[in-house]
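Take this structure first; my questions come after.
Removed: one protein chain of the complex. Kept in place: all other protein chains.
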Amino acid sequence: MREMTFSQAIEDALTQAMKEDQRVVVFGEDVHALRMNLYTRFGEKRVRPAPISESAFLGTAVGAAMAGLRPFVELILIDFLAVAADAIINQAAKVEAFSGGRWKVPMVVRAGCGGGYGDGGQHEQSLWGWIAHIPGLKVVVPSTPADAGGLLLAAIADESPVFFLEPKLLTDDLLEVLGSGGRTTVTYDIPTGGRSGPVPERWEPLALGRAAVRREGTDITIAGAGIAIHRATEAADLLSGEGISASVIDLRSIAPLDRDAVLKDVESTGRLLVVDDDYRDFGLTGELAAAVLESGLPARFARIAVEGTIPFDPKREQKVLPNVERIYEAARRLMER
Amino acid sequence: MREMTFSQAIEDALTQAMKEDQRVVVFGEDVHALRMNLYTRFGEKRVRPAPISESAFLGTAVGAAMAGLRPFVELILIDFLAVAADAIINQAAKVEAFSGGRWKVPMVVRAGCGGGYGDGGQHEQSLWGWIAHIPGLKVVVPSTPADAGGLLLAAIADESPVFFLEPKLLTDDLLEVLGSGGRTTVTYDIPTGGRSGPVPERWEPLALGRAAVRREGTDITIAGAGIAIHRATEAADLLSGEGISASVIDLRSIAPLDRDAVLKDVESTGRLLVVDDDYRDFGLTGELAAAVLESGLPARFARIAVEGTIPFDPKREQKVLPNVERIYEAARRLMER
Amino acid sequence: MFDSVSLYRKMLTCRRVEEAIAGLWQEGLISGEMHLGIGEEGINAGVLDHLGDGDAVALDHRGTAGMLLRGVEAAAIIKECMGLEDGLCGGMGGHMHLFSKDHLAASSGIVGSAGPTACGFALAAQHLRPKKVAVAFFGEGAMNQGMLMESLNLAAAWDLPVLFVCRDNGTAITTSSPAVTGGSLEERARGLGVSGKNISGVDVEVVWHEAAVMLDRARSGKGPSFLRTTCLRPQGHFLGDPLIRMVHKPVAEMKPRTGPLVSAAMSSGGASIAQRLAAITKIMAMIGRTARTQLGSAHDPVLQMRKKLKITADDLAGLEEEVELTVKDALEQALQSLPAGGEEATK
Partner (left out) sequence: MFDSVSLYRKMLTCRRVEEAIAGLWQEGLISGEMHLGIGEEGINAGVLDHLGDGDAVALDHRGTAGMLLRGVEAAAIIKECMGLEDGLCGGMGGHMHLFSKDHLAASSGIVGSAGPTACGFALAAQHLRPKKVAVAFFGEGAMNQGMLMESLNLAAAWDLPVLFVCRDNGTAITTSSPAVTGGSLEERARGLGVSGKNISGVDVEVVWHEAAVMLDRARSGKGPSFLRTTCLRPQGHFLGDPLIRMVHKPVAEMKPRTGPLVSAAMSSGGASIAQRLAAITKIMAMIGRTARTQLGSAHDPVLQMRKKLKITADDLAGLEEEVELTVKDALEQALQSLPAGGEEATK
């Protein structure tokens, strides 16, 4: 076992993929700087800087994937998907269906997601529920370096368009640039659990759509992805101090969604708290609610998610993002119901 | 009371709004033809044809609304939002929040939605759950001519960006062009209930976010919007033949969502069936499931929605869209649970 | 080498297949919209004649002819338009979403998206298929769509082997494109780093030669080009185009529209009389433009090529009969494939 930061794991797994498969090409804005090491090692043909033309280069990824490459597109932040949504929802997501299953689009879009470092509501969205609403797309959100590398390999190997979303608070390289900019005068509430950790000697793809039980509990199930997992784990520690035993389920993949893993746990706890860094309405929290109701399991339910545009002011920002306190309080309330 | 078709009601209400408020301007592709009467009456300055540049003209609507106009944008089909999503989700939806509530964006985007006339999966989406996921946006979906006119006036009067989505099967003018093209050799399964009906002498805005109980029942609540309401009403007729009494709740507005109206009805029926022409996952069906679970009401739940890209083949298309048979079957199954 | 007989055969096949599709649509055997390429055969055939295995093409909503010219079976296309299970895409796509992986040929109903897709095909060619190219087809209206403009620039920046073919019929649905388009399209392309030419699409030979040069450039690594070709489209935007109907059946089609229009023109509240007159004048101009769009012999690329053929009348008749037979055969295959009661599908 090696030890790596989240960003190192991603770059390491990507390096392995590029070494093993010539079809893997990387492009996006500033990739020569963002992926300086890969740029140096694989040259500009395989790591290609793009103009600020997200529609063109995401659409290019669709065509390139259809014609035999395995494009890995660096979108930098998921918020920018909005300027190029057509390439994804009307093209990438639909080619397989339109062609009667005859043609697939194996591409990966990597982007940072989420807030917590004071960048404002146009740069800190998570949007995974927005993506997962569209049939034909997959979305993964790792919460540890080991998962990051494993899911990344799986995303590249998959035959569908996959979004690989990186919680920025875990990603040292993005956060260094966007958050601190070399300053020692700011600190952010970075969960210790995900920033670095053990990773395998050689990366193996992790199956998409399989949740991980991060903590086993008997009273309440807390489910979420990314940063939320670390917040939930901290909250679970606090709760256990009060005799409340919480499970923490790391979904890892938003689409496909491992409903079964959640339901299985809820079967024994009878309570589900969904924690989501994405917007609340018409999103992940609702989808898991539907899964519970459809299963017919009797369960008490609560959700914590982002309820409006994320405020710039870091103090208010902390409050609207799912944090340990909110999770803890919601779990306690749910225990009383 | 006058009698009007769905399209006539929309044009009539829009005419009233334009007559009463000089700030209402209409633009979009082909509006000189699509709104030939308004174009003639109000002239090109107020009804302006646009190039095929959705990003530019939706973004223009945002700026124009901020600077005092009341833009009414004809997007034609909601599927095309994907090429211009940024204008809506990163600009229109966020100005009010970003400005600390000081600046608003009163604009309307009108677009046809939904399928049932064989136009394929890129032209028949509903996408209201996709829009409603983003805080700061409103979405209405009328199901009768009277609601169409009333909601249209309310949308224009509202201070937020509002999507006005028109189920194409109800809209004679769009359907005539996209579906039949002057042929008498094709017919589509058009619900009789919504295509034409009584409308008030003078249009008054209908409050946004208020559902209408279309039919009162005691055994099961069926909730939805647009075409689904007509399908549900037909299914309810069939169900009543079997002694099952179904309520039908027309949400009319997806955001804000009248959760209370649904919960109130479910309180007495104990069963909720959500019918949705939009995609199933991470959408309206889940959002209502969350509302039920959060309320703590004991309820059985099922949902019928679109589960993949809509097939072109009209026969398969009929099957994937929520139809009377599916609603009827699902309601019966739910009664047995 | 330009082979006029072969080109004529190709164009005629496109024409006949599209006519057959129009017939099926009229009969109600095809539901929804139908955009055909009648009138633009010179462009489609002149460009696609140069493509071979490993070359790729991205089409727009008007992709039937493109698919045919790349070698997809007519029957498979017709069946797809009808939504049949044994159609090109199993009936899942319909005429706006024709896909053939074997031919690296894709389409999309979203205006402008052919540009990025073709760039992707070209990028894959750069990596996997040296000397292969990609062609994007789109209308002049699409030139105002951001993603298409972005893709021209991307192709220039990355030296992608793409030929961008703009079929300029001057109209996007009902909108006169010059009225909503600034500058000139060639200058626009050049400002995006892609040099181009403006030619008539009526003479397939001219198109063929121009495309040859541009595709050669792409194949030899010299990057993208832009070919603007003009054409007339006598059927209007799509089958059953209301403008065409108004022109051809003025009584039946104009009458129901006239009442509201006159009352809109006369009713109190609204723009000044001058502005209303200006609006009506533009509506009349739009209808007039449609009325004038008759293919006639002079603008018909198929007839033009036919006139110039250097073969005997007998050979010509033979060729034409062959084409008719092939198309008839494809049509029959499609009709036989209709499930029992299938005619009722969309009724």
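Note that the chains are named A, B and C in the order they appear, and that numbering of residues resets to 1 at the start of each chain.
In the analysis below, a contact is a pair of C-beta atoms (placed from the backbone, for glycine too) under 8 Å apart; a residue touches a chain by one contact, two chains touch by 3 or more.
Everything numeric here is computed off the predicted structure, so don't read it as measured data.
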- Item | Chains still shown that are in contact with the chain withheld from the display | A, B, C
- With respect to the chain omitted from the figure, which of B:8, B:37 or B:60 is a touching residue? B:60
- Give the residue, chosen from A:51, A:68, A:193 or A:270, that touches the chain omitted from the document. A:51
- Task: Check each of C:184, C:220, C:281 or C:294 against the chain that is not shown and name the one that touches it.
- Result: C:184
- Item | From A:82, A:105, A:165 or A:334, residue that would touch the chain that is not displayed | A:82
- Query: Of the residues listed, C:32, C:109 or C:146, which one is in contact with the missing chain?
  - Reply: C:146
- Task: Over the whole complex, note the residues of chain A touching the chain we left out.
- Result: 18-19, 29-30, 32-33, 36-47, 49-56, 79-80, 82-83, 117-123, 176-183, 185-188, 309, 311-316
- Message: List every residue of chain B that touches the chain not included in the displayed model.
- Response: 22-23, 25, 45, 48, 50-51, 53, 55-69, 71, 84, 86-87, 90-91, 94-95, 97-103
- Item | chain C residues that touch the omitted chain in the full complex | 144-147, 149-150, 152-153, 156-157, 179-194
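Keep this in mind: only the chains that are shown with their structure count from here on.
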- A-C compared against B-C, more contacting pairs: B-C
- Task: Please name the chain that ends up farthest from chain A once chain centres are defined by their CA atoms averaged.
- Result: C
- In whole angstrom, how far does the Cα centroid of chain A sit from the Cα centroid of chain C? 41
- Would you pick out the residues of chain B that each touch at least 2 other chains? 55, 79, 82-83, 120-122, 309, 311
- Residue list for chain C, restricted to those that touch at least two other chains: 89, 91-93, 97, 108, 110, 146-147
